[in-house]
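Below is a slice of the complex: some chains, not all, each in place.
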Amino acid sequence: MANLVTVSRVTVIVDGKLEDQLVKRFCKLGAKGYTIVECRGRGEHEIVEDVLSGATRVRIETIVQPSVATEIMKYLHDPQFINDALTVCVETVQVDPGDRF
Amino acid sequence: MANLVTVSRVTVIVDGKLEDQLVKRFCKLGAKGYTIVECRGRGEHEIVEDVLSGATRVRIETIVQPSVATEIMKYLHDPQFINDALTVCVETVQVDPGDRF
C-alpha cells in the first residue's frame, strides 16, 4: 500500500484496576492516545483471581512509534507486575503519514 | 503457515455517530463484512468532545483485499473527517484461501 508508514500497536490485557496506572504511564512514555474495551478471558494466572474478586478485565491498545512500544514493553515487565495477570504483545501496523502517532 | 493467504485488516476507532456512514461505505468499497465493538479511550481530539457530548465510541474492523484497504484509507482521509476524532490503521493478516474476503 503506497504512502503508509509503519508503526507499532501494543495490546495489553489486564485487570481493570490497573487501567489508570497503565494508560497514564503509556502517555508519559509517548503514546498519543489509547483505546479500551471491556473483556473477559482466561490465562495462567487469572482463573482463580477472577472467581475470588469479580475483577473486570480490560483490553488496552495503543498505536505508537516503535521506540515507545519498546519502552512500554520494558515497563510492563517491571517486577511490580510479576503477580498480575497481564498479557501483552506488539504488532506492526501501517498508518497514514499525516496522522500523528 | 501453509496454505494461508495474506489480506488486510483495517481497524478504525471513531465516534459512534459515524458508524452507519462508514460501514456502508466500506461495503460499497468491497468489504464483505465487519465487526464492531463499543470502546472508550483518549486521543488528541476527543478528550473535550467526549465530556461535552457523552458520545459513544466504536472500534470497527474489517478484513479486506489490500486494494480495498487502500480505498478505505483514502476515504477516511477525506477532508470531511478532518475534525473527527478518527484513528485508523491497516495490518497484514492471514486467512484460509477458501474463506471469502
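As written, the chain order gives the labels A and B, with residue 1 at the start of each chain.
Everything that follows uses one rule, which is that a contact is a pair of C-beta atoms (placed from the backbone, for glycine too) under 8 Å apart; a residue touches a chain by one contact, two chains touch by 3 or more.
Note that this is a predicted model, so its numbers are computed, not measured.
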{"item": "Number of copies constituting the complete assembly, 2 shown", "value": "3"}
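Everything that follows uses one rule, which is that only the chains that are shown with their structure count from here on.
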{"item": "Cα-centroid distance, chain A relative to chain B, in whole angstrom", "value": "19"}
{"item": "Chain B contact footprint on chain A (complex, rising order)", "value": "1-2, 4, 7, 9, 23, 27, 32-37, 63, 91-96, 98-100"}
{"item": "Residues on chain B engaged by chain A in the complex (per definition of touch)", "value": "8, 11, 13, 37-44, 46, 57, 59, 66, 69-70, 73, 77, 87-92"}
